[in-house]
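Before anything else, here's the structure in question.
Left out: one protein chain. Kept in place: all the others.
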Amino acid sequence: MASDVRVSVEALQENQVQEVSLDGQETYVQPLSMSENLAKLAHRIDFSQEDSDGEVQLEPGEEEEEEEEERKKQEAHWPWESIRDKLRTSLVETNVLLDVLKIAKDKKYMVLDPVSQEPQPSKPVLQYVAKKESLSGAADILQKGADRLAKSQAEFSSGSRGQGDFHRELLKLRQYWRLRRAGNNILGDLSFKSAGSHYWHSGVFEVVKTTEEGMAPGSSPLEVRIPSDLEGNAYIQVVIEDQLETIIAVKAALLPNSRREAAPGEPPWNVKLEAAQNVLFCKELFAQLAREAVQMKSTIPHLVVGNQITSQIFPGVQLSIALCHNTVEEDSKDDTTSPQRCQHNHVLEHALHQMLREVHRSNLNPAPPHPVTAPFSSSKKRRVAGPQGLDRKQCTQLQETEGLLERLEKQAKHTLLRARILDMIDKLAQEVNDPCLQAHVSSIGTSTESSVRIIITSPGYEQICKTMLHVNIGVEDVKVVSKDGKVITLSYDEHELRDLLLHQACQHQVNTVQSLSKMMGWQILHLSNHVGTGPVEKLGNASGIMMASPKGDRVISVRNSPSLGPLVSVQLTRQKGCETWRSDVIKDTKWDQVGGSFKPVQWDKAKGRNFVNKIELLMGCLT
Amino acid sequence: MGVTCVSQWPVPDGKSGQQAVEMLQRRLEATGATKAGSFCVDCETYMSGQSITPSKTAHVMHSTGHPLTCFAIMDSGTCLVADSNFDQLMTKLKGFYAPRKGAKIEVKGPRYEYVDFIVKIGTVTTGPTASSRGILVEVEYTPCVVPNDCWSLLTEFMGTFMGDNKPAIPQVLASKQDGIYSPTDTILQYLEHFNNYRKSTGNK
């Protein structure tokens, strides 16, 4: 046995390193002493296992294998008699067991009966059962999957709607809308957050598969569930109203028609989602406007009541902005019952959209910092504010940003002002035939500024004289620039411009007469745009001209005023034949030239197409 | 932002600084100027520690006229115009630059507006006790940035309420001539006056 073989046991040359300290010092594990080593090895032997295994290894010769493995141990055990004794007893026990088994096998003297559930024999059985179960479970899952695949394959090939359609629709939906998966649900996002909105509403919608029974023919297998507060349709209504009537009304919504039918080939969910997004957009827009209305300080405070903001833009003119949100389906009559008397203003509507989008954009894209370590700031100007030493006024200007409402009001004012002024000019041009008023509205302008060029001419005499005025319509005032560069600022009252134009028309006629007299060789004695004599005018001053015929014996005097119209008088020198004037004192014929009194011309009876024409004819007959 | 002139206003004998300020205010109001808030310019002086040779002085100044700005002036004359964050930076340099004790100097007072002119009348105070040192008058003509173009207008205006005590052209303005006036120039004028006050108190 083991005692025959000589084995020398040596400790390892190098001790194991227990740890390396931070200074590089290695601490070794102290080598074990002989007895410690033995104890350690002895611990490794699993005696119980030996007992159970021992039943097969009966013969000492066979046991040698085991002994072989643990030769070292045995060698070391040798002084330990008890170990060998235990092994011996175990051998004896196994021998006995073998005998018992042999006897039991014959079933003559002994019968083995199952007493209790022995762990050993039952173990593999249990494992088999468990394996079987799990395998069948896996098979079930695979089978189900295969069934589903087969089903969808069949559906796909047959073209019927169902699961496959749902996925195709989902793919389509994914192309237009943001979707994400949360657990078993598919959630979508119709908010403007990704575009820079800071509105509180999450705008989450849910995508569900239409249940089989609820599916009507022609409906989509995919259904979207939108939050209840985004249902229906909404628009922002902007109305400018006089005390008497509505002047301009604007319905602003994301969609041109709040209730539109699905375009051919368009899935029904898209309509629903777009409508919901429209509601969200309107809500955000209105929330922003209402917030500004409350914050804004103005002489006449803004009224925010429920879903309506009211403010005064001009005396007696109100701007009201309302959020109209219809959640119920039956409201479509409302549109038809209120006939749209007033014109729809596309510019104002567009402005509303644009402004909110601009806010979004600026939220998303602040001025990029340069150099990049610079902090984010609202604008480039803010960043240089410190180093450039901006003063108090400039700093407050920096912080002041025009709100949406303020801009909307400005645009509304401008729109209204422009409408009024153009209307006035149109009426005036109809009213005043002589001279002619032509108005050219410039197509280029901004939402708060536009311009009109007014040309005053006398028909037939356009080449002689032309009066041009440039009218700049602003937000609250009107600026008129005349040809000589003079700027006249007028208030928002369009009558002021009317008066000015009437006055200009008068002046124009006098100026034309002046040019005409030059061409006809008449001599201008006097010309004034603001005649100081005569009756007091209701507006402005009359303009007047006096001119003498080439010979100097006739004088025409023209006084033209907007309120009284033209007043033409002619002065004739004394009649030549009238000798009674000749006295002894006045002998010289030159005194014949001294004018007599002016005689008014009955102007409405004078011949001629228009004023200038009449003057020309008059001049002709007096020359 | 326009051209500014800062000048010293002598306190007449037998009158307190407060009375002198009130008199100026009355005169200004008589010309039609309206009071528009108050103003304050302060200056903190930092001395370098031993680690920096030769020793240096840095003045850090703020003005309510330039609310977002902090001015830092070295004794070499370099004037850095920076954000108001600069103050925090100075605290990080406290191992090198420490504020000189009792050297904080401040000018405070009412601010007047008269069409294009802004007039500030301030009492100069120093130290923690805020003892009064004198009066400074700042006159700014806002529409112009070229000193030469508007100096005569400025002096004429100053004459209306300062009388014979109106100042001669400050050094900073005289050297600028046709150059463009910057906020730094105002601050440098204040600093010069502050230094004068310091010197005069040092002599006493």
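Per-chain numbering from 1; labels A and B assigned in written order.
Going forward, contacts are C-beta pairs under 8 Å (C-beta built on N, C-alpha and C of every residue); 3 or more make two chains touch, one makes a residue touch a chain.
We take it that contacts and distances are computed from a predicted model.
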By UniProt, of "Mediator of RNA polymerase II transcription subunit 18", "Coatomer subunit gamma", "V-type proton ATPase subunit a" or "Cytoplasmic tRNA 2-thiolation protein 1", the chain left out is "Mediator of RNA polymerase II transcription subunit 18"
From the list B:88, B:131 or B:152, pick the residue that touches the absent chain. B:88
The one of B:30, B:74, B:115 or B:168 in touch with the missing chain is B:74
Chain A, residues in touch with the chain not shown (by the definition above): 196, 364-366, 368-377, 380, 383-384, 386-388
Considering the whole complex, not just the chains shown, which residues of chain B touch the missing one? 48-52, 56, 58, 70, 72, 74, 76, 78-89, 92-93, 95-97
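Just so it is clear, only the chains that are shown with their structure count from here on.
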Nearest whole angstrom, what separates the Cα centre of chain A from the Cα centre of chain B? 48
Would you pull the chain A residues touching chain B in the complex into a rising list? 385-392, 394-395
Touching chain A in the complex: which residues of chain B? 1, 64-71, 81-85, 182-184
